[in-house]
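Only a single protein chain was left out; the remaining protein chains are all shown in position.
Let's look at chain A:
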Amino acid sequence: MKLFYSFFKTLVGQPVTVELKNDLAITGVLVSVDQFLNIKLDNIKVVDEERYPHMLAVKNCFIRGSVVRYVQLPAPSVDTALLQDAARRERQQPAAGPRK
C-alpha cells in the first residue's frame, strides 16, 4: 500500500515535473511526499510560463495528490528492476486493504 510513498521518498532532492489533471505542468525539486502522495516542490518553474504567468511569484508549493495525473522522473534515478520487483511482491501480498 505504501509502495509508491516509499518510492517517492527515495526521489527527494531530485528534479521532477508534476503534471496536473488539467494539463498544467510544474517542474521543481522534490522536497517531500506523504502517504496521500501529496507533493511539495521547491524552486518551481511552470512549464509553458507564458501561458501561465499567474504563478510568477510562487517559488515553492504543495500539490494535493488527488489532482496529479503524472509525475515525470529523471530516468537514471529510478531502479526499474527494483521497482518491478517490489510491485510484484506487493501484488502477491498486499500490505493493507483499500484506504477510506
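The definition used in the following text is that a contact is a pair of C-beta atoms (placed from the backbone, for glycine too) under 8 Å apart; a residue touches a chain by one contact, two chains touch by 3 or more; residues count from 1.
Convention: contacts and distances are computed from a predicted model.
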Ask   = UniProt names the one chain left off this complex as which of "LSM2-LSM8 complex subunit LSM8", "FAD-dependent oxidoreductase domain-containing protein 1", "Inositol-1-monophosphatase" or "Immediate early response 2"?
value = "LSM2-LSM8 complex subunit LSM8"
Message = Contact with the hidden chain only, please: which chain A residues?
response = 20-24, 32, 34-36, 38, 40, 44, 51-64, 66-67
